[in-house]
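Of the protein chains in this complex, all but one are displayed in their positions.
Per-chain residue numbering starts at 1, and chain names A and B are given in the order in which the chains are listed.
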Amino acid sequence: MNDRHDILPAGRHAPRWHTILGWITLLAFVGAQATGFAISAPDRDMGHLQKIMYVHVPAAWMAMIAFFVVFIVSLIYLWRRDERYDLLAAAAAEVGVVLTALTLALGSIWGRATWGIWWTWDPRLTTTAILLVIYAGYLALRAFAEEPERRARWSAAVGILGFLNVPIVYMSVRWWRTIHQVQSSPSTVDSAYVLGLRLNAIAFLLLFLYLLAIRYHASRAERVAEARLEEAALMGGIHV
Amino acid sequence: MRTDTPPEARSRAPEDPAIPAVEVSGIARRFGRRWALRGVSLRVRPGEVVALLGGNGSGKTTLLRILSTALRPTRGEGKVYGFDLRRDADAIRERIGVLGHAPGLYGDLTAAENLAFALRMEGRDADPAAIRAALETVGLATVAGERARTFSAGMQRRLALARVMLRRPALVLLDEPYASFDVKGIELVNAFLAELKAAGHAAIVSTHDLPRASGVADRVIEIVDGVAIERESLRNGATAETVGADSESMEEQVAR
Partner (left out) sequence: MSLRREVGRAAAVAWKDLTAERRTKANFNAVVFLAVLILLLFGFALGPDAEALRAAAAGVLWLTVLFGGVLAFNRSYQLELENGALEALLLYPGDRKAIFLGKVVANLAFVLLVEALVVPLAAILYDLPLLRPLPGLAGVLLLGTFGFVVLGTFYAAMASRVRAREVLLPLLLFPMLIPVLVAAVEATAALLVGDPMGESGAWVRLLAVFDLIFFVASVLAFEYVIEE
């Protein structure tokens, strides 16, 4: 596959702003985490473990935003039929799935340390788990539907319906827990933590944008390379 | 774009003879990395029957599927009776009949039920008299109440042909009708094509069996390397070849 290098787009390195964004993200993270550790005292009950919240909560927020991006961009794709929107939606879904898995893992660890159990059927955690499966299904569908135009249409439909379900799932699980009078998990956040949370939220937003940008760029580069090969096949009758 | 003419009136009257039945240019279609068609251009006028030649895998079926709106072209433009392939697909579907490779029938329905279903899907009433007449024409009247699953391949093809006949389409696309058809079926196809010509309608018949088609066909077009080439001479049996005015060279198409 050495010949591929000859037909990559001229700017085959990532655009400048990716690199800059990457560095800013890293700095933001370091800053946010350091601030978090510095300004907030260890929690009464949980010690430093409470600082998992600095990663768990922003990751959860970003996962939600990621899937919202999938939702909006999928709608735009069905309207415009420009495959770049499909690639962007897929990139957002991938990042979303990673962030969701991270959210769940951290939430689980925190729960284990706090209450001694790995899982609670807490509405937010449960909804997050379901979101993970929904968008893992989205990615699985993309893996099986290879033809690009069909894959884009199908992904858009699945991405839109999946997101529509989020509020409904959340409501159902909340009522379900209330009916069975299960204690809600304490979700109070000490005011001392708020600044740290906000800084980490910004850092995570930057991380999300960065990952989205580089993932999208990778998909685009792949697609452009394929397009070049298609042209070659079209003109020269090459069967690649 | 949808037309609102009632289904009965639609494909009966011949279309305006000034509008070509088919007019496409630069049609290309890709499957993965393989280009099945590289830039097909052709024009079919009302009243013409065109034989489409080409070996296996030459792209004949792909072209017919694109003309029937079952498949979108990757590149290129096309119109059927003035309606755009991409934008006015529904209007095109009202005017065409397709006899595809696969019969497209429901094995568990009877012959009559298959036709009734087709009529109802077109928004028409399932008129038993019309169904009976169509089955008689193709020689399946005696098995009208039998399930299509029990039919031979030839009988299934004839049923599919009956379905096309019922539509009285302005353009008929036949994919290898002479293959897997019994003798009676072949006669039926040719009779049907003759009727179409007389009514001012049009047909494209893909085949790799030229002798059978040359009786009815007005023109012969061959798909070579994904491009359409007019074969004036093959109709007359001579060996010299003419490149038709309708086909552009590949370079011209890619430049566009």
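We take it that contacts are C-beta pairs under 8 Å (C-beta built on N, C-alpha and C of every residue); 3 or more make two chains touch, one makes a residue touch a chain.
Remember, it's a predicted structure, so these values are computed and weren't measured experimentally.
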Contact residue for the chain not shown (choose from A:I20, A:I39, A:A105 or A:I168): A:I168
Touching the absent chain when the full complex is considered, from B:P17, B:G107 or B:P128: B:G107
Option touching the unshown chain, where A:W23, A:F37 or A:W176 are the choices: A:W176
Selected residue (touches chain absent from view) among B:R34, B:R75 or B:R93: B:R93
Hidden partner chain, residues of subunit B it touches: 2, 4, 7, 65, 68-71, 90-91, 93-94, 96, 98, 100-109, 113, 117-118, 120-123, 147
Positions on subunit A where the hidden chain makes contact: 78, 130, 133-134, 136-137, 140-141, 144-145, 150, 153-154, 156-158, 160-162, 164-165, 168-169, 171-173, 175-176, 179
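Methods note: only the chains that are shown with their structure count from here on.
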Interchain centroid distance [CA atoms averaged], subunit A/subunit B, Å: 48
Contact set on subunit A toward subunit B in their complex: 146-147, 149, 226, 229-231, 233-235, 237, 239-240
Subunit B residues within the subunit A interface of the complex: 28, 30-35, 38, 72, 225-226, 250, 254
